[in-house]
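Below is one structure; the comments refer to it alone.
What you see is the complex with one protein chain gone and the rest in place.
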Amino acid sequence: MAINVPFDAVELAATQAARAGWWGTVKDFSRRRPLGAAGAAVVLLLVLVAFSANLIAPYDPEKVDFGAMLARPSAAHWLGTDAFGRDVLSRLIYGSRTALLVGFGAAVIGATAGAVLGVGSAFFGGRVDLYLQRVMDIFIAFPLIILALAIVAILGNTLPNLIMAITIPMIPRCAIVIRSSALSIREMPYVDAARAAGFGNGRIILRHMLPNVMAPYLIMLTSFLGQAILLEASLSFLGLGVQEPTAAWGLMLRGAAVDFAESAPWMAVFPGLAISLAVFAFNLFGDSLRDALDPKLRTL
Amino acid sequence: MRLPIVGRVTIGLLLATALAVPVPAVAQDKPRYGGELTFVVPSEPPSFDGHREETFGTIHPIAPHYNTLFRTDPTDNTGTKVVGDLAESWQFSKDMRTLTVKIRQGVKFHDGGLLTSKDVKASYDHIIFPPAGVASSRKGAYIVVEAIEAPDPQTVRFRLKWPESSFLLNLASPYNFIYRAETLAKDPRWYETHINGTGPFKFVEYVKGSHWVGKKNPDYWDKGKPYLDGYRAVFMTSSSAMVAAVRGERAHAQFRGFSPSERDSIVQALGNKITVQESPWNCVILVAINHEKKPFGDKRVRKALTLALDRYEGSKALSKIAIVKDVAGIQVPGTPWATPPAELEKLAGYGKDIAANRAEAKRLLKEAGAENLSFTYKNRGVAMPYEPLAVWVIDQWRQIGVTVKQEVVEAAAYYATLRGGDFEVAADFQCGFIVEPDLDIYKFQSASISHANYSRYEDKVLDELYVKQARAVDAEERRKALRAFEKRLLDEEVHYIYTLQWHRIIPHSAKMHGWTITPSHYLNQQLDTVWLSE
Partner (left out) sequence: MWKYIVKRFFLMIPTLLGVAVFIFFLMRIVPGDIVELRFSGESSYASKENLAAERARFGLDKPLWRQFVTWMWGVVRLDFGTSMWTGAPILEEIKLRFALSLQLAIMATAIGVLIALPLGVAAALKQDTWIDYLARIVSIAGIATPSFWLGILMILTLLVVFHWLPPMVYTPFWVNPWQNVIQLIWPALAVGYRLSAVVTRMTRSAMLEVLREDYIRTARAKGLVERLILKRHAIKNAMLPVLTVTGIEFAFLMGGLVVTEQVFNLNGLGLLFVQAVARRDYTMTQALVLLVASVFIIVNFFMDLMYGWLDPRIRYR
């Protein structure tokens, strides 16, 4: 797929920002792209909640209370309790930590590693490019969930390994997108000029290629954030992700939530809402970011 | 596997003399003939050969086609009374080293052939002395058997290397299908893919991934049985599909067990069209504590871990959401050798004063220098009831200041983890097809004797107690030895921790009668006593 990145888009945005000051940029963005601003606001709220979880959560999320098993939402427990009497609201709040940790962790590592590979592949070209591309193709053709399953099975079921299991499938997907962008830069005459002038590879990459792949990089990053959270939820739901008694949204949907869905629906409803809201916000923001940086960039 | 046991006259005689009489039909109403029983099975048979397989997925659809030599009384809900199936009568020799069994006359295989002692001998040879290339899962369970003889067409004789009084119960394994000697001689693997038994039902069809059908055997030797015209076993993998089948009255039963929430939803939907039978299950999740990893070699630490568990509150609460219930020791509550609750309370962690127990636990940890203990609990990757139990124990350990993280090991990698000792504390389990101490506590002997001892300890005293209970001449002596074994295992040394006994819940159609629940989902599945009302 041909992707055209006008190389001055980021510079343009940066210049505008410099002129207006950061608050001005925010106001501008909010006015022109209200949806994106709303998304960003929710993301910010989420981050805030995650940071201050221990201050705002009414109960300890792992505290078992057999006296209050499967209790409906009430004044004592706003969103009810689960099969162990644990407060659903508190688990949701602490669950945001897990979601953001996994989401940001996987997205940042995945997008960055992918960008490095993509730029490297594009820049060095030739055999390196050919082989790297084939390897990327293999990874992309490989079914995502199976790869994640296998990685967790090999490495063991811990949080860092889970992040790695989610990150690895993302790397090649980012790499090919970044590679396309980087390729179009490489063809530009000023790169040849820079080489002719004797500039080293590192400098060319850093000063010319990187700024121009910033836009697709940021876009892939925000897109990965949502996907990582969804993938973690799916894996936890299958029993291969975060483990009890840690609070995590996907995990909360497992087991008792489904078994008791009829008599205690709050267990199934609220975590799903949380996941949807978070991913929704990330996508809204990411979309508007893409529109701002380059409307012609097609992302899925 | 079985150790030498000398002269258990009393128990042997009790078993030998009783029950030469076929079991009468139990139902309070008169059994009605006719109807097809439909039940769901969560697992398919990997092969048709009971001698080879270990799963109930083989028993549930296939057991009705066969008879065994002995079986457990289908009306006994402890599943511990041995009655003859194809055995008409039997006698132990005075030294208890020979078991002579008289085979029923006039029993025919489904293909018309007549059953003789040759067939019984060949079947047991197939189990105990399998030819090369044939896998027998229970070979190791019958090390005590020296030889099997068939001196005349009506008699089979088992010669034992030493006397073993649990031998009869062991012989009553539901997997010991009696095959035709002729067929086994021609192709010892024939039964992996074909059915030909003497049982109450004949084979009709098997559609992989779908169902298994059997129909009434009109020439069944037990005249007047079976009552059913046939049965249909439907294979389903997901529990919600099975619940929907029973709830929607498309199946009469599921013979493994449902969870409490599943039972509740079925009962809520069908009211008195459903009969619920419940029983403690001969399965328990254990906590294996790796003695080779510090600080778990110190018994004070282990004792603290068991003292922290409020088993009684746990039982009340967890029985609502998981398939566990009773607080038990080394034997299923309600069975002949189980410790009475009052005595059980004296063991560490079984006392009712949880506050005192936990205070003691904290003190022990401090004394052992393990105050801020933290470790990883490796759990088995099977949801029910491993997950809820893990949440429970981790919470209970928190109450004494111990921080535990859970790491779930996938089922396929689980055995390797346990065997390799690659854990500090892990979930283990003890399940048996029949309730008998020799089988149920074999595992807890020293690691040099028991390959299933994953806590990796050596304990000569415990080994001696095992032998003592196995050799005990009189019942009271055996009971005393078992109590001492239990005390040493769970109280003095705390080599293993027992959590809560599994609980078997079978909600079945009220139209189904004549089936009695037992602590084992492998027993009582020949369906010859089952009838449908309408």
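We call the chains A and B, going by the order they appear; numbering starts again at 1 in every chain.
Following the convention adopted for this analysis, a contact is a pair of C-beta atoms (placed from the backbone, for glycine too) under 8 Å apart; a residue touches a chain by one contact, two chains touch by 3 or more.
Treat the numbers as computed from the prediction; the structure is a model and nothing was measured.
Asks: Out of B:418, B:462, B:490 or B:527, which is the one that touches the chain we can't see?
Replies: B:418
Asks: Based on the whole complex, identify which of A:30, A:112, A:161 or A:276 touches the chain you can't see.
Replies: Once the missing chain is taken into account, the touching residue is A:276.
Asks: Looking at B:236, B:472 or B:523, which makes contact with the chain not pictured?
Replies: Candidates B:236, B:472 or B:523; residue touching the omitted chain: B:236.
Asks: Mind pulling the chain B residues that touch the left-out chain?
Replies: 44, 46-47, 53-56, 133, 135-137, 139-140, 208-209, 234, 236-238, 240-241, 244-245, 247-248, 283, 381, 410-416, 418, 428-429, 431-432, 451-452
Asks: Go through chain A and note every residue touching the omitted chain.
Replies: Touching the missing chain: residues 1-2, 35, 134-135, 137-138, 140-146, 149-150, 153-154, 226, 230, 233-234, 237-238, 250, 253, 257-258, 261-262, 265, 268-269, 271-272, 275-280, 282-284, 287, 295-296, 298, 300.
Here, only the chains that are shown with their structure count from here on.
Asks: If you average the CA atoms of chain A and of chain B, how many Å lie between those two points?
Replies: Centre separation, chain A to chain B: 48 Å.
Asks: Using the touch definition up top, name the residues of chain A that touch chain B in the complex.
Replies: Contact set of chain A toward chain B: 62-64, 66, 69, 83-84, 153, 156-158, 239, 243-245, 254-256, 258-260, 262-263.
Asks: Show me the residue ranges of chain B that touch chain A in the complex, using the header's touch definition.
Replies: Within the complex, chain B touches chain A at residues 240, 259, 261-262, 264-265, 313-314, 316-317, 320-321, 379, 381, 383-384, 387-388, 390-392, 394-395, 398, 406-410, 413.
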